[in-house]
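Showing just some of the chains, left in place.
Letters A, B and C mark the chains as written, and numbering starts fresh at 1 in each.
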Amino acid sequence: MDYHFETEVRVRFAETDAQGVAHHAVYLVWFELARIDYLARFRGGYPELRAEGTEALTTEVHVRYLAPARFDDRLTVRCTCGELRGARFRFDYAIERDGQKLADGWSLHAFVDARTHRPTRVPAWLVDEIATAERPSGP
Amino acid sequence: MDYHFETEVRVRFAETDAQGVAHHAVYLVWFELARIDYLARFRGGYPELRAEGTEALTTEVHVRYLAPARFDDRLTVRCTCGELRGARFRFDYAIERDGQKLADGWSLHAFVDARTHRPTRVPAWLVDEIATAERPSGP
Amino acid sequence: MDYHFETEVRVRFAETDAQGVAHHAVYLVWFELARIDYLARFRGGYPELRAEGTEALTTEVHVRYLAPARFDDRLTVRCTCGELRGARFRFDYAIERDGQKLADGWSLHAFVDARTHRPTRVPAWLVDEIATAERPSGP
């Protein structure tokens, strides 16, 4: 998997559990942080999309946990966005600490009208921005 | 303090932290559960108040932690509501396990219009219901 | 899918997000509540397993979100446990509200020694208990 974006997150004490490691539900929050940072590079990002009256729903998630993350760990959350089709898109993620992969996963999302919650197409400007950001950069 | 209401909560694994006890921020969530259960006895409770276009904001909280709560502990959250004046009201709480007090605290709240977020009076029917529920039950 | 166990959960206000629905990460906490309630029927349940020096790690999760859950919704979390092999086991889940399925998913887990975090077999008594609980109940 070729991840074109990364963001940093530090494990909070409140995110640990009595096993002494980050609770497994928190990884979905870290994936979400990465999506929001990914989108923040384009116009007003996710807040702008919400201001325009659209919401991105999460319709499916998958996580594999390979090694635990601990309090105060500095983590890198890598992600890439693809499969934009109509109202749908997909993110793939890897969470790493010092180059070691601790988890990976993916999520599916649907764009909906914020009032009706009916599917609506991903805005053309966003499709273009993502296509440019994800374009292979090579020769 | 004379608590007129109680509700039960069980400590979730996700609520523990790496100290092996329930994280201190979670107590505010348990206080909130008690408020919602307290109000649920009157008409449609808090969901009804929200449906009527009002919100109860939390404006101040205080918690004293006396002894830790642990995973799977069955806790009793006692509370009492008072000081209803205009748009404001106060709850007092105690959290107990098998009769031992683990924490106590209080919170202040303001009723606001859900759209404008401007203060609005606590609905008369709710003032009456709470006054009845909190009335000393006699000699 | 034939679920042999169910437990109830009510959507907390703190579990909602600015979309006005339960945040998608919370479903993993609800799955965990169901696992713990499932195991609580056997000896001392998950707390007993921890007291015996074992931990159940979550190694993989999958969730499909079909319809949103809202504040104060009463949800039924159904689950079934299977594929116990050596140190590993799997749970399947469905979350319903008034008979409508809101989400489904599954999780994989590994039993480990609490100190070494090395894989250890699921205790025989638990394998037996689960086998009995999951046994088809007849013609």
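Annotations
The definition used in the following text is that a contact is a pair of C-beta atoms (placed from the backbone, for glycine too) under 8 Å apart; a residue touches a chain by one contact, two chains touch by 3 or more.
Just so you know, these numbers come straight off a predicted model, no measurement behind them.
The complex is a homo-oligomer: every protein chain shares one sequence, and counting across the whole structure file gives 4 copies, of which 3 are shown.
Assume only the chains that are shown with their structure count from here on.
For this structure, the chains sharing the highest number of C-beta contacts are A-C. Centroid analysis (C-alpha atoms only) places B farthest from chain C. Core chain by CA centroid proximity to the global CA centroid: C. Chain C has its Cα centroid 25 Å from the Cα centroid of chain A.
The geometric centre of chain A is 35 Å away from that of chain B, both derived from CA atoms.
Contacts with at least two other chains are made by residues 29, 32 of chain C.
Interface of chain C with chain A (complex): residues 19, 24-26, 28-29, 32, 55, 57-65, 68, 117. Looking at the complex, you find that chain B touches chain A at residues 13-14, 16-18, 20-21, 23, 25, 70-71. If you check the complex, the residues on chain C that touch chain B are 12-14, 29, 32-33, 36, 45-47, 50, 71-72.
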